[in-house]
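With one protein chain removed, the remaining protein chains of the complex are shown where they sit.
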Amino acid sequence: MTFAVAVAGASGYAGGELLRILSQHPDFEVRTVTAHSNAGQQLVDVQPHLRSLAHLTLVDTTPENLAGHDVVFLALPHGKSGELTAQLDADTLVVDCGADHRLESESDWAAFYGGDFYGAWSYGVPELLIGGVGSEQKQRERLVETRRIAAPGCNASTVALSLAPGIQAGVIESADIVSVLAVGPSGAGKALKTNLLAAEILGSASPYAVGGTHRHIPEIQQALRGAGAIDPTVSFTPVLVPMARGILATSTARIVPGTDAATVRAAWEAAYADEPFVHLLPAGQMPRSADTVGANTILLGLAVDAAAGRVVVVAAIDNLVKGTAGAAIQSANIALGLPETTGLALNGVAP
Amino acid sequence: MTFAVAVAGASGYAGGELLRILSQHPDFEVRTVTAHSNAGQQLVDVQPHLRSLAHLTLVDTTPENLAGHDVVFLALPHGKSGELTAQLDADTLVVDCGADHRLESESDWAAFYGGDFYGAWSYGVPELLIGGVGSEQKQRERLVETRRIAAPGCNASTVALSLAPGIQAGVIESADIVSVLAVGPSGAGKALKTNLLAAEILGSASPYAVGGTHRHIPEIQQALRGAGAIDPTVSFTPVLVPMARGILATSTARIVPGTDAATVRAAWEAAYADEPFVHLLPAGQMPRSADTVGANTILLGLAVDAAAGRVVVVAAIDNLVKGTAGAAIQSANIALGLPETTGLALNGVAP
Amino acid sequence: MTFAVAVAGASGYAGGELLRILSQHPDFEVRTVTAHSNAGQQLVDVQPHLRSLAHLTLVDTTPENLAGHDVVFLALPHGKSGELTAQLDADTLVVDCGADHRLESESDWAAFYGGDFYGAWSYGVPELLIGGVGSEQKQRERLVETRRIAAPGCNASTVALSLAPGIQAGVIESADIVSVLAVGPSGAGKALKTNLLAAEILGSASPYAVGGTHRHIPEIQQALRGAGAIDPTVSFTPVLVPMARGILATSTARIVPGTDAATVRAAWEAAYADEPFVHLLPAGQMPRSADTVGANTILLGLAVDAAAGRVVVVAAIDNLVKGTAGAAIQSANIALGLPETTGLALNGVAP
Partner (left out) sequence: MTFAVAVAGASGYAGGELLRILSQHPDFEVRTVTAHSNAGQQLVDVQPHLRSLAHLTLVDTTPENLAGHDVVFLALPHGKSGELTAQLDADTLVVDCGADHRLESESDWAAFYGGDFYGAWSYGVPELLIGGVGSEQKQRERLVETRRIAAPGCNASTVALSLAPGIQAGVIESADIVSVLAVGPSGAGKALKTNLLAAEILGSASPYAVGGTHRHIPEIQQALRGAGAIDPTVSFTPVLVPMARGILATSTARIVPGTDAATVRAAWEAAYADEPFVHLLPAGQMPRSADTVGANTILLGLAVDAAAGRVVVVAAIDNLVKGTAGAAIQSANIALGLPETTGLALNGVAP
């Protein structure tokens, strides 16, 4: 069957990417696209790369316009979806790409976001290990037949997928994790801010939200606790670099003393051996972010630094695909009983 | 007086940057430029940005061509300068921008480079703290009147300057340091390698030398030991990003338990308060690599992450200036008794 | 039915893009991938973005390895395919992405390429007007059931599609055409040349083959003659800019005196009204190259400059897709009797 779909926030980068992927998905048909200030415009005038959707016109983001669809994807700024989703039908599959339904802890929400707390939905990272140390349970199970999905933060899911296997296998410590990410500015959305102007970003690298203030930190900790971490601490620094999309995350964690390099690597091999979208590269190879552009893949390179006593996991991901829109659609596939990989690309657009 | 200068390796990126800075230095006059495969060509045909040096022709890199100058700068691949410098006059000031004379430990040399070991020269990072914990002694003192200077590795000096104050002040631990650097491809030189092609780098971020193998690691450890570190361990990962020049280094270290944030910051403030080229930004500000382009500055942003128990120091630097050619000339200024800042820019070319 | 496919030159950029598109084409199955120096390696080690083809190993580019397939795509340097294709079966559909079979004129070949001349094949630009002034005939017709296709040069087809409607309609002059193109370095292939290094391209724009020497000029003239041009003259300048892929071509031609702006625009509207891949944007809109990345589209913006007496047509295209690999597959679809749009994306990967 074909599912009728609405996308809210269709004028932004995440909304545009949802539409790009949905347009090549055999089981979804986009019926409604909504926006705020762009309502009334043709979609293709705002998203000129979406030629196949030239027939669609943006309408206001209201519960009425979103009603009557099988699936509603929300790509709204954080704080905007909570109130809206309360007015959507319980039988409708709602996938929120914003932050409003990711965190389980109200105090984390208050500390990092603030405003009304709407509670956590099923977290949209199917491959994430969630049963604690020694368990092979994955988040995928919790997505089956759910009607409420919180797509992950792009940075958070990247770091969580990078380290969860080591925690679940008991080969790395969850204290003193350090992650530094090279990220493209599309992750910050279309907001008009001076620091996001092209002249500021071109030829430059610059960090933001340094020193424990980034909103994805509690989301990472929550995910790692699911894999078995006790009180994980994460030093997390994103660095804006001059590429439109993509994340290259370097995450390091202390190896549990006495664990040899082969045992370390084996944890990741076991966790992802059968995953269609998570690829551990052979020893000695490292990923490039460009190899994931447009694809729903995350590529992992792993090295053991015996001298430093740390494992280094480098992850490449397209922040708009596997980091956001692809993850949302992959999770929706599961919730709807479709093959999980339907409509999602394995091959990146490179160079 | 005017010092007669020769630059060996003038066709490469480091050589070109030496020439650009030297051309605006009031006390140096470039007499000779040497190269290998480009010998015989006009300098300006190989380095078309150096219009003021259009009268110079590249000659072979030989001891004879380098003889008879007051100062010789070498910008050669590692392993190429050691034998050459042995044939230069002891009274000539020789500044080697390669790696051959940086490491004091022959075993480090053997492990990370290999080939003949030529021994360490005065290390060209004047601001580096070297007297151990509690000492305010700096490398500057060792450069006075020396005739042999080893300009630092760009990554190594960036990380060393980022963390030395905390070690010297006893506020951070030297075990379990983690540094991840966004670096531009000019740091890799003009070598014809597929992974350095524009189509490979544009729109992509990619790590290299992951897992403890990068050659700048022993150089960092050596520098940090000078500041008082006992057996420092450093997880070090450089990530190539699409900007021609620049480094944005994120370095984190564990704070010694019980040290408050103000005390941490005070260590860096004290170390660099009077330094003309090292600038600690006010709390809450973080540097951008573009702000240092063409300048001999290193800009530091510091944040204390209490939850993670780590200080995060982000450093911006131009790999070719303060990272290489500017450091070389700053050190030469000291060795020759010139004002240290002569001929070196404070202001970056941004945006 | 499924057609068995071989791709020669699979380690390069054009070869990689052929494989990326073929992998999502429902009627093609890639059986064989060949290369020169990379033969023996896993495809995915050379093209790490092609995760779905991880089972393929590169073999030598020989007639034997290419034999036995329904379709052979060649992505070889010019001069390399002519001899090879002579040894392939006449019933095999051969699509050459190189230049060897594009030019009809042996003297043009001699003047711009040199070496053995192998003669022209069916030119792989289905939408190109070919019947001269007043005719609506298109190249598409000549591709039906052909077994030999010459995929176009990316720059040449971009300029030809930009201007052919005006010539066919008799509204622009074919003398004194001027085209200037911003092009990404992937169009130059993976060749190891200093001017293609990332440090040379980042932050810089630079022209090449200036002054009538570029090899695509005779190909443009040939295409425009098909549309009815008598002795077209083309000033053609490509400018390398820092984006991995994409062409933004600005082409201008003198408007035939007395022709009003509406008549000019009507020529393009009529030519492309029913084309799935060629989109004329509404008056006042101009295309961006990013909107075509990964898509088989060419987006055209048109403005009439009455003061200058010229029409300006700006075309955006992905050099590797509609410029090369997508054009090849679109043409192959026609030759094989498949729906022309099969397996080809309409939506670009933007931002």
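Note that the chains take the letters A, B and C in the order they are written out, and that residue 1 is the start of every chain.
In this text, contacts are C-beta pairs under 8 Å (C-beta built on N, C-alpha and C of every residue); 3 or more make two chains touch, one makes a residue touch a chain.
Every value quoted in this text rests on a predicted model; they were computed, and no experiment measured them.
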{"item": "Candidate in contact with the missing chain, chosen from C:A120, C:V133, C:V178 or C:A266", "value": "C:V178"}
{"item": "Touching residue (missing chain; options C:G134, C:G211, C:P257 or C:G337)", "value": "C:G211"}
{"item": "Hidden-chain contact residue, picked from the options C:V241, C:I298 or C:L346", "value": "C:V241"}
{"item": "Residue of B:A4, B:V133 or B:A350 in touch with the missing chain, whole complex considered", "value": "B:A350"}
{"item": "Where the unshown chain meets chain C, residue by residue", "value": "176, 178, 180, 182, 199-200, 202-208, 210-212, 217, 233-235, 237, 239, 241-244, 246-248, 250, 252, 254, 286-291, 293, 301, 303-310, 312, 314, 316, 350-351"}
{"item": "Positions on chain B contacted by the hidden chain, ascending", "value": "13, 16, 20, 23-24, 45, 47-53, 186, 202-203, 244-245, 279, 281, 285, 287-288, 290-295, 297, 299, 345-351"}
{"item": "Contact set of chain A toward the excluded chain (per top definition)", "value": "13, 184-186, 188, 190, 192-194, 196-204, 242-245"}
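One rule holds in what follows: only the chains that are shown with their structure count from here on.
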{"item": "Most central chain, Cα average position", "value": "A"}
{"item": "Touching two or more other chains - residue numbers and ranges from chain B", "value": "199-200, 202-204, 242-244"}
